[in-house]
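Please see the structure below; I have some questions.
This view holds just a subset of the chains, kept in their places.
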Amino acid sequence: MALSLVINHWHCNMLTQYHLNFATPGRDIINITDNITQCVAQANVTMGLCHIFLHHTSASLILCENADDLVRRDLEAFMLRLVPDGDLLYQHVAEGPDDMPSHVRTVLTQSFLMIPITNGKLALGTWQGIYLWEHRVRSHHRKVTVTVQG
Amino acid sequence: MALSLVINHWHCNMLTQYHLNFATPGRDIINITDNITQCVAQANVTMGLCHIFLHHTSASLILCENADDLVRRDLEAFMLRLVPDGDLLYQHVAEGPDDMPSHVRTVLTQSFLMIPITNGKLALGTWQGIYLWEHRVRSHHRKVTVTVQG
């Protein structure tokens, strides 16, 4: 293990908050990296952190491989098998067979992400993308708050 | 996607930390939203972030639907089926049949949450609540640190 490229004592005195709205097409894993990158660019921060928060309990935010669409296809296939719709285990069924599974999927993944900003840019790895995972079968409006600090 | 309601360049120069202690009744999903809301109110921050950290490896913090108690009942039922107590797979069994499952449940969920503060309030979605999930069968004392910045 090696420490390197330490930037000491940068002043942290700015917080900028953005409120985004997404219309999802129903169950899908949607790339929102460009939307977040745009917020960071506008906030004009050299070094800091970017926090992304989803205000819902039946959709998730994830960091996922960004090159091969089959990864998202396989991820959804895995989750559908792990947390099947219409599972007879559930008693919370009034809102449909995909509702309780959506809450479970959300708890097994993330509702927020926090990503470093380095040299003025979101410091994602080469293969990392930011995705909004809609778990409900029908389309929904989803609200995301981005807080940039640095 | 639309950007809206941008609050630019708020000064971030305050950090306030609170140390909370919870006595859990044993395995249960406990609503602690009011406790966290109280910390944020006391910190008196207009815009910022609220970080919540659980200092344990056999309990979790989750964001979950807050309206129907059956959701928490179903969530516990799902987790009990996915990570059964007394699983013969485990070698770490000295502390009881619910101990290693509690570590697994913790790794599959969250030990910390971070939620935006907007207009002086914790910006949770309408259906989002903050829950402490005790995974051990017997009651425990659980320590939570809340750090408010803004």
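So that you can tell them apart, the chains are marked A and B in the order they are listed, and the count of residues begins at 1 in each.
To be clear about the criterion, contacts are C-beta pairs under 8 Å (C-beta built on N, C-alpha and C of every residue); 3 or more make two chains touch, one makes a residue touch a chain.
Since this is a predicted model, take the numbers as computed values, not measurements.
All protein chains share one sequence; of the complete assembly in this entry, 2 are displayed, while the total copy number is 3.
Going forward, only the chains that are shown with their structure count from here on.
A separation of 18 Å divides the Cα centre of chain A from that of chain B. Contact residues on chain B toward chain A in their complex (touch as defined above): 1-13, 47-49, 62-65, 68, 70-71, 73-75, 77-78, 81-82, 108-110, 113-116, 118, 123-128, 149-150. Across the interface of their complex, chain B is touched by residues 12-22, 32, 35, 38-39, 42, 51, 53-58, 82-83, 87, 89-92, 100, 103-104, 106-108, 110-112, 114, 143, 145, 147, 149 of chain A.
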